[in-house]
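Shown here: the complex without one of its protein chains, the others still in place.
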Amino acid sequence: MWTLIQVELYKIFRRPRTYIAFIAVAGLIGVIQFGLKLDGDAYVGFMMRDITSSLTVEGKILNGYQVCYIVLQILLIHVPLLIALVAADMISGEANMGTLRIMLTKPMSRTHFLLAKFLAAVAYTLLLLIWLAILALFLNMLLFGVDDLFLLKSQYVVLLKKDDIFWRYAWAFGFAALSMTTVASLGFLFSQFAENSIGPIVATMSVIIFFTILSTLNIPIFNKVKPFLFTTHMIGWKEFFDIKVNDANESIKGSIQNPQKIITSAIVLFLHIIGFVTASVLVFRKKDVLS
Amino acid sequence: MGTIVKVSGLTKSFKHNTAVNDLSFSVNEGDVYGFLGQNGAGKSTTIRMLVTLITPTAGEIEIFGMPLNKNRIEILRQIGAVIEKPDVYKYLSAFENLSLFARLSGVSLSDAKLMDQLDKVGLAHRAKDTVKTFSQGMKQRLGIAIALVHDPRLIILDEPTNGLDPQGIADIRNLILHLSRDLQKTVIVSSHLLNEIEQVASRVLIIDKGKKIVEGNALDLFDPAQTIVELQTFDNQYALEQLQISSWAQHLQPQRDSAILIKIDRLQIPQLHRDLVDMDIQLLSIQPRHSLEDYFLQVTSANQHVDTYSS
Partner (left out) sequence: MRKIVFVYIFLLVSFSSYSQDMTALIMRVKAKLDQVNDYEADGRMKTDVSFIKAPIGKVKVYFKKPNKFRLKKDGGISLLPKGGVSVNMNSIFATSDFVALAAGEAMIGGSKTRIVKLLPANENSDIVLTTMYIDETNLLVKKAVTTTRENGTYEIEMSYGQYTQYGLPDKVVFTFNTKDYKLPKGITLEFNDEEKPLSEADKLKNKKGRVEITYTNYQINKGLPDAVFK
């Protein structure tokens, strides 16, 4: 199994297409950093206009932690496409290249082969997120410095102290890894059914877009379905940036407002991953390789 | 010599057709087993079932005395297969591909040994080049190197000469003979190039529309006493008229490719030659056709198609 995983990782990282995602992430973050470095004050002013009508906000709002949050909000909607590029290609790409039949005549269990491919896709996902963390968090901490984090939610505002933020990002990235692994597992499942990567990639993105729309729309009939959609739970990383207050409305350092919500979301995502991967294994074991 | 492959009642049905229908055959150790059939006869489907790419609808396959469905990994360890056009990873070099598949086959070979494998198939000088720069023939040879890298007991070659030039075809033929005679490997080779199979196969299976037509030793199947002789004359129309009123009339075969065909014992060829001269038929050539091709056409439904085209 370990040999299989090594071989799969070797194939992924020898393929030029793999690096598109890393370059895309670097490019996107670079553009955001450039824009905020030049025009960050205007952006902050726009963000804060509701607050500044009654309050004066002093301090370095546009700091590394703030920029990282902005980057994550934008990118974690688009990174799924980059994940799908590799995950949805794992089986269909092999079929398209014609290498699937040579691989499956080698002495290895189909289940091991599939799981090794999935784990390689997960490793790719994690590396992409580490890359994202390096650029979005560490690089921004260097470029913009660090300070408190000022977050605008829909009904309230959260101000987190500088020394109460880094651990939240560590957990948030961990949760984002779980979200992106869910996307990878969906793309991986679709990959079983095609001999060309385009179909599974488009199908994965279509499902994500469709479910995200259902998750966002505030229509009563959809509200019953929302808790079961993985897209509703993919943004669970944001819950790490909400804090509890005591009776005197003082925020409690190191606390999370809704830890149960995070746990529930993590469980839902985990169950989706298990479901998609199990379905993939069941389909693949019986699959006739005609390519 | 024991039976290495035993197939009983093998059937594969897809949604709209039955590709393989109740097929049974066996391959003995040391055989070069020729697997013949027209396009769409079920050869590739059968071979894919042998290497577990396709699951049979019914029937059993035993390889090395073990049921395939229960001992898949152990059996595959001893099989090297080239299925149709061998595709490898185009973005890797020949050496990298071979190294990768060697690991997956369960063998750990040094770089020198891997280069040796490439040298055997004439690719050592292109070892570091990416496969996307390779011709079809080179990819075929690389596929064969990959199939042989772990020194398998049974080698399955599905259409190994596809896309090869005459030299390449000759190389494959020599390789098959070498594997069989010198290395005592068992080889199953499927092809539609009948003259190639004729030159290497010790046993032959002919299938048509998924069903076995005939199986047996090559020598037993092709009776030299029933040689088809092809005549080319200056005036085939006149020659045909003369032969039809001669004692050779009963031996005449349906015309094909504007040649006159007569089925006779090889020993009667000199007499035929003399009679043709006596009948004032101006001969351009007289030669025996490949016996396997005729046998094949005889036993399969191809004859009907040929009559249609030649009339």
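Some observations on this one:
Here the chain labels run A and B in written order, and each chain numbers its own residues starting at 1.
Just so it is clear, a contact is a pair of C-beta atoms (placed from the backbone, for glycine too) under 8 Å apart; a residue touches a chain by one contact, two chains touch by 3 or more.
All figures in this text were calculated on a predicted structure; none of them were measured in a lab.
Among the chains on display, the ones the left-out chain touches in the entire complex are A. Only one of the listed residues, A:T3, A:N96, A:S109 or A:S251, touches the absent chain: A:S251. Residue-level contact of chain A with the missing chain is found at 50-61, 73, 147-148, 150, 152-162, 164, 215-216, 218, 223, 226, 232, 235, 238, 242-243, 245, 248-251, 253, 261.
As a convention for this text, only the chains that are shown with their structure count from here on.
The mean-CA centres of chain A and chain B are about 52 angstrom from one another, to the nearest whole unit. Residues 48, 51-55, 72-77, 79, 81, 83-92, 96, 100-101, 103-106, 143, 146 of chain B are the ones that touch chain A when the two sit in their complex.
Across the interface of their complex, chain B is touched by residues 3-4, 7, 10-11, 14-16, 97-99, 101-109, 286, 288-290 of chain A.
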